[in-house]
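Missing here: one protein chain of the complex. Every other protein chain is in place.
Should a chain be cited, it is by its letter among A, B and C, assigned in written order, with residues numbered from 1 in that chain.
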Amino acid sequence: MPVQNLVEAQASRAASADLSLIEDMESAVRSYCRSTPVVFTRAQGSCIFDERGNRYIDFLCAAGSLNYGHNDPLIKQALIRYLDDDGILQTLDFATAAKARFLQEFRDTILVPRALHYRVQFTGPTGTNCVEAAIKLARKVTGRRAIAAFTNSYHGVSLGALALTGNRAKRSAAGVSLGDTLRLPYDAYFGPEIDTVGLARKLFLDASSGYDAPAAFIVEAVQGEGGLNCARDAWMRALAALAKDLGALLIVDDIQAGCGRCGTFFSFEAMDIHPDIVCLSKSIGGSGLPMALTLIHPKLDVWEPGEHNGTFRGNNLAFVGATAALEYWRDASFQNGIAHRSKLLHDALSRITNGYMRGHATPVGRGLFVGLRFDSPSRSEAFRRGLLVRGVLTETCGPNDEVVKFMPALNIPEDTLCEAVRQIEACAAEMAQ
Amino acid sequence: MPVQNLVEAQASRAASADLSLIEDMESAVRSYCRSTPVVFTRAQGSCIFDERGNRYIDFLCAAGSLNYGHNDPLIKQALIRYLDDDGILQTLDFATAAKARFLQEFRDTILVPRALHYRVQFTGPTGTNCVEAAIKLARKVTGRRAIAAFTNSYHGVSLGALALTGNRAKRSAAGVSLGDTLRLPYDAYFGPEIDTVGLARKLFLDASSGYDAPAAFIVEAVQGEGGLNCARDAWMRALAALAKDLGALLIVDDIQAGCGRCGTFFSFEAMDIHPDIVCLSKSIGGSGLPMALTLIHPKLDVWEPGEHNGTFRGNNLAFVGATAALEYWRDASFQNGIAHRSKLLHDALSRITNGYMRGHATPVGRGLFVGLRFDSPSRSEAFRRGLLVRGVLTETCGPNDEVVKFMPALNIPEDTLCEAVRQIEACAAEMAQ
Amino acid sequence: MPVQNLVEAQASRAASADLSLIEDMESAVRSYCRSTPVVFTRAQGSCIFDERGNRYIDFLCAAGSLNYGHNDPLIKQALIRYLDDDGILQTLDFATAAKARFLQEFRDTILVPRALHYRVQFTGPTGTNCVEAAIKLARKVTGRRAIAAFTNSYHGVSLGALALTGNRAKRSAAGVSLGDTLRLPYDAYFGPEIDTVGLARKLFLDASSGYDAPAAFIVEAVQGEGGLNCARDAWMRALAALAKDLGALLIVDDIQAGCGRCGTFFSFEAMDIHPDIVCLSKSIGGSGLPMALTLIHPKLDVWEPGEHNGTFRGNNLAFVGATAALEYWRDASFQNGIAHRSKLLHDALSRITNGYMRGHATPVGRGLFVGLRFDSPSRSEAFRRGLLVRGVLTETCGPNDEVVKFMPALNIPEDTLCEAVRQIEACAAEMAQ
Partner (left out) sequence: MPVQNLVEAQASRAASADLSLIEDMESAVRSYCRSTPVVFTRAQGSCIFDERGNRYIDFLCAAGSLNYGHNDPLIKQALIRYLDDDGILQTLDFATAAKARFLQEFRDTILVPRALHYRVQFTGPTGTNCVEAAIKLARKVTGRRAIAAFTNSYHGVSLGALALTGNRAKRSAAGVSLGDTLRLPYDAYFGPEIDTVGLARKLFLDASSGYDAPAAFIVEAVQGEGGLNCARDAWMRALAALAKDLGALLIVDDIQAGCGRCGTFFSFEAMDIHPDIVCLSKSIGGSGLPMALTLIHPKLDVWEPGEHNGTFRGNNLAFVGATAALEYWRDASFQNGIAHRSKLLHDALSRITNGYMRGHATPVGRGLFVGLRFDSPSRSEAFRRGLLVRGVLTETCGPNDEVVKFMPALNIPEDTLCEAVRQIEACAAEMAQ
C-alpha cells in the first residue's frame, strides 16, 4: 500500500470528534496537526500514543523540548511530589525554594564543571522571550542598535526575535519593517571554501561599506530550523574574534541545539569560545513545561530591576522538573550515552544513504541533532509521511523543508532507536524502488 | 515598632542561604524579590508560606495569574491525575485530547452562554506573545501598520508588545525605536469632562493631522499596571464605534482584567461591545501554569498555517488546569461569589479611606481589581510595606507606583478576606497617626 | 459666463505646443500646471505673463518664495552684474566673497538689530533639506530620537522631513513607516479653549503615558499649507517653556512664514521666544533662486565638518540675490510697508466676507500671509478658479483645500493690491448670487 494512501486512510480514520472540534475551534494558524492528523493522549519515554492506541516513536521531541523523553519517571515523580506538597506554582520573580534549588543545581552541575561564569535571567517561558531579553541587553551594554544574524537562522517570532529570523514567511507576517538587523551569511553559505566571517570582517572594517559594528552577533552552532547546518569550530572561533574586535557581544542561541542535543550540554562547549550571552529554553525545563533562561556574563548584567519582566518567569513546576533533569548530568554517563546513540544513528544513516539513496539524500547534523537532506522537497515530505505511517514521528526543516530531522530523546532506549532505524531503512528501501 | 524597621528586621532574618544564592546567581533584573525579601515555599488557596513558616494572605495573585488561588484542590487533582496517567505534556500544536477538552469547555461554558463567536489561537504561553499574535493579525487583515494604544497601558515587553506599552522605563529598555504605534489618551486621561475618543476621532478624520487610521486599537477595560484606571462603558462603546468607522480592529487585552477579575469572565461583557480580538493569559491556565490565547473573530482568522508559531503553545498540563478551572463558571454561583466579595471589599475601602485617609488615598478599580490611590508614591510604598509586615502581600502600580493594588483570589474565603481588610484598616490607622 | 466655462475655455485655448509637450514629457506628479493650464513666460514685480500675453496678479508668489516680487530691479541687476563679472556660481562649501557678503549682511541687518545669535548652516537649497539638517542636529545634541511635530504641519517631503509633515497623501507616498515622530495638536486644534500645550505637558511628564521627551519640537508660527492656522503668542511661549523644561530644542520652521511674510522678518519676533534652531528657505534667496539656511544657536553647533553635506549648498548667485534683498531691511520702511498693505488687505477681506460671504468664508492668517477659509472645498476651489479667470493667481491650502491663500509680494504696489482686492470682491459678489 503506497505511503500516500496509508496517510489518507489514517487521516480519514482520525477524523475523530476531537479532531473535528479542533478544526472548528482552533485558529487556521495551527500547523503540525495538519500534516499529522491524529490526536495524542499519552506518552512515555520515547513513545507517544494516540487516542486509538497507536504507538509512535518520537523522533521529534516537540522540536527539541523533550530531550529527556516524555514523562521521565524521576522528573515526573518530582513534579507530582511538588504538587502534592502544595509547592508554590506561580511566583513572578519572587524568591522561592524551587528556584534556589534549580540555580544551585545549574551552577554546580553545569557551570562550575565547565568553568563557565554566567548569571541567570529567568525570562518569560518561551525561547523567543529569552532572545528578546538577550538583544535588549546587548543594545543596552553597547549603546548600539543593530544585531547581526545569519542566513537560515531561527530565533523566534515575537517582533524583536522575528527581525533576526531568516524565514521569509515568518518575517513577512510581521506586517511592519523589521529593522536594526544585519544579515550575514552563515558558515559555508556560499560553499565551504568562502570564508564568510572574512567577508563580514571586510564589511565591518570598511568605513563606507554601509555595515556598522553591531551590538551583538547572534548565532546557532547548529541551525535547527534552517536545515541542520553545522558551523565549524574554526568559523565559530573566527566569529567570536570578530565580535571581540568590534566590541560586539556574542550571543549563542542554544535553545534547540543546547541541553545535550549536540552531544554536550552546550552546543559550543568544544569550540573554545566564550559567548557573552547564551539563550536556553525548550529542554531546560526537563519535562516539557515552559521555561527559558538568558545566561549573562556577570560583567554584562547591567539590567535595572524589572527592566525586562513578564508574568510567567516564575514557573516553579518547570524549575522542579529542570532541577531533576540536571541531575542526569552529574556524572559522565549521560553524555556518554548520547555519544553512543549518536554514533549508532550516524553510522546507520551513512549506511542507509549509501545503500539506497545515493545522490538523493545526505546525512546532516551533529550529535543527536541529525537528519537527511533530500534533493527535493517532495521527496523529503514523502519520506516524513512514510515514517509517520511506519510509526516514527519526525518533521522537516530547511529553507524548502528539504531535510527530514531526527531528534530522538537523548536517553532513548537502544532497542527503540534501532527499531526507528529499521523503519528509516525500510522507508528508504521503498523509496528506492 | 515602625514599619520601616520591621521590614528591615525581616529582610535581615530572611538573608537565608537561598536568598544569598539567588542574589549571587540571578540577574540584576529580578525585581519583586527585592521589595519582598523572603523565600516562598508552599501555598494553598489564598495563603502563601515562606521558608520560615510565615503565612501571607495573597492579595497579589502573581499579578492576576492565580484568580482561583493556589493549588485549588480540584485543579491540582486534575494536574496530578494527568501526570500520573502519563498524559502527554508538550506537543507543539499537535492535536491532543487535553486540548480538545479545553476547547470544548471554553466553547460550552464561556463562549456559547455569552453568544460570543471566537476561534482560539494558542500562542506561546505568555501574555506578550498573544499580544504579538493579535497585532500581527490586525496588520495582516487591514494591510495597515500602526496600532493605536493608550496612555498608561501595559501589553508586554517583547518588541511588538513593548511598542504598545506606556511605561517609559520598559520602553527605553528596547534600545531601538518603537515604531508603528499611535498613542492616544485613555478615558478621563485629561479629566472626566474631556471626551478623549472625540479628540481621537477628530485627529483620524483630519487628512492632514498626521494621524492615519490604524490597523487596530488595543485597550484594557481596566488598566492594571497603569494604576487601575477604569474605562467607562460609554467610552468603550465610542471607541468600538470609532474603530468600526475607521475599518480598524478592536483588540481587548484582557490578560489581567479578564478571567473574572472584573466580576465577569470577560472585562467587557456588560459593555455591549464586540471586540474583534481578545487576548487572554495569566489566569486562563487555572493553576498558574503558563498559557495564553488569542481569540479571533472567525471571519478575521486569515492566518496561514504556522505563520505565528512557538514551541510551548502545546502546554497540555496548563490545558488540563484551565479546563478544570472553567468548570467553576458552569453556573452563576462563582460569579455571584465574586460580586459578593467585591462589595465587601469596596465597602471596606470606602469606609477605611473615609475614616483614616481622607485626602491621602482614594479607592479605585472594579470588581476584585481594586486598590488605593495615594497622593504620594512614598505613602503608597509605606502602605505596601506595612501590609507586608502584617502578612498581606500586595504590589504597587500606576505611573509613579502610587496605587496599592488588591487582587485577592476570586474565591478567597470570606474570613480570610475580612482578615486582610482588618490589616488594611490597621495599616491605615497607623499611617493616620 | 460662469466661472467653470471660462476656465475650460481658457484651458482649451491654452493647449499650446508647450503645454502638450509638458503633458507628454513631464511626470504625472506635476500638479500646479493642471489647475492652471497656462504657460508662463515673463514676470515683473507682482505681475506674471503667459505665452499669450495675459497678465496675472501674483497672489501666490511661488508659495512664498518670491516675497520681493519677480525680477526686482535691484536684485536682478545684482545677479546680472555678478554673471557679467564671471562671479563664481557653484562652490560646494568653499569660501567665496559672495557668501561672505551675504553672511555680513545677514548678521548686520537681520541678527544684530534683533539681538539674535545664530550661526548659519547652508544646506542643500531646499526647505526640506534645511529641516533635515535641523532634526539631525537636534538628535545629535540631545541623544534622543523623536521629534515632536504638530497637526496640519508641513515641513517637506524628503523622508526625514516627511515624517514631520501632517498631510496624509504626502506621508503615505513614503511607502515605509515614518517613525521617530510624536504628533501633537496645534494651537486651538481642539477649539480655542483647550490648552493643547497643557495636554502635551501632562503627557510628557507622565512616566507611563507612552510619550517621552523629544529631541525637539518643530513648529510653524503660521501653518501655511495647513490652512493658515496662527499660533497665539502665549501658546508659542508655553511651547518654548515646555521644550526648555524637557531639555528639548525648539525649532521654528520659518520657511514659508519667515522673510517678512508675517509682517516681521521672522514670524516669531514679537513672541518673546528664542528658538534654538530656525529653518529658512523660499524667499531668503531674494530672487526665487534655490537657497536654504539652518540657523543654529552657537552653543548647539556641534556638527562635525561635512556631517551633513550636499552639492548645491554653494549657490552663489542665490547668495548675491539674497544679499541684495536683505538691504531692503536696513531701515524700517520696508516693514512699515508690509504693515500698511496687511491692514489694507485685512480690512478688505473683513469687509468682503461681511458683505457677501457671511457664514461661507472667514478671513484667516497674519501679516500678508492671509486667506479665506470656506465652509466647503468646492466653494474654495470655485473661488480660486474665479480669481484665476479674473487674472489673480492663488492657490488653496488646508486639510481639505478649503482655504484660498493670498500671498502677495511684500512690496506689491498699492494700486495692484487694490486691483486684486476688487477682483476678490467681484468674485465674492458673483458667488453670493
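Methods note: a residue touches a chain if its C-beta (ideal position, glycine included) is under 8 Å from a C-beta of that chain, and two chains touch if they have at least 3 such contacts.
In this text the structure is predicted, and so the values were computed from the model without any measurement.
Participant: Would you mind spotting which of C:Ser46, C:Thr294, C:Thr323 or C:Gln423 touches the chain that isn't drawn?
Facilitator: Result: among the candidates, C:Thr294 touches the missing chain.
Participant: List the residues of subunit B that touch the chain left out of this view.
Facilitator: 176-177
Participant: Could you pull out which residues of subunit C are in touch with the chain that's been left out?
Facilitator: 17-19, 21-22, 25-34, 36-44, 48, 51, 62-66, 70-71, 76, 79-80, 83-97, 99-100, 103-104, 106-107, 119-122, 124-129, 132-133, 135-136, 139-140, 145, 156-161, 163, 169-170, 173-177, 179-180, 215, 281-282, 287-290, 294, 296, 301-312, 314-315, 317
Participant: Write the list of subunit A residues that the hidden chain touches.
Facilitator: Residue positions of subunit A that touch the missing chain: 145-146, 149-153, 165-169, 171-172, 177, 179-181, 183, 185, 189-190, 194, 199, 202-203, 206-212, 225-226, 398-400.
Simple rule for what comes next: only the chains that are shown with their structure count from here on.
Participant: Is the contact between subunit B and subunit C built from the same residue numbers on each copy (over half shared) or from different ones (under half shared)?
Facilitator: Mostly the same residues.
Participant: How far is the middle of subunit A from the middle of subunit C, if each middle is the mean of its Cα atoms, in Å?
Facilitator: Chain centres of subunit A and subunit C, defined by C-alpha means, are spaced 59 Å apart.
Participant: Where the CA atoms of subunit A average out and where those of subunit B average out, how many Å apart are those spots?
Facilitator: 31
Participant: When the C-alpha atoms of subunit B and subunit C are each averaged to a single point, how far apart are the two points in Å?
Facilitator: Comparing mean C-alpha positions, subunit C is 50 Å from subunit B.
Participant: Where in subunit C do residues touch at least two different other chains?
Facilitator: Each of 177 in subunit C touches at least two other chains.
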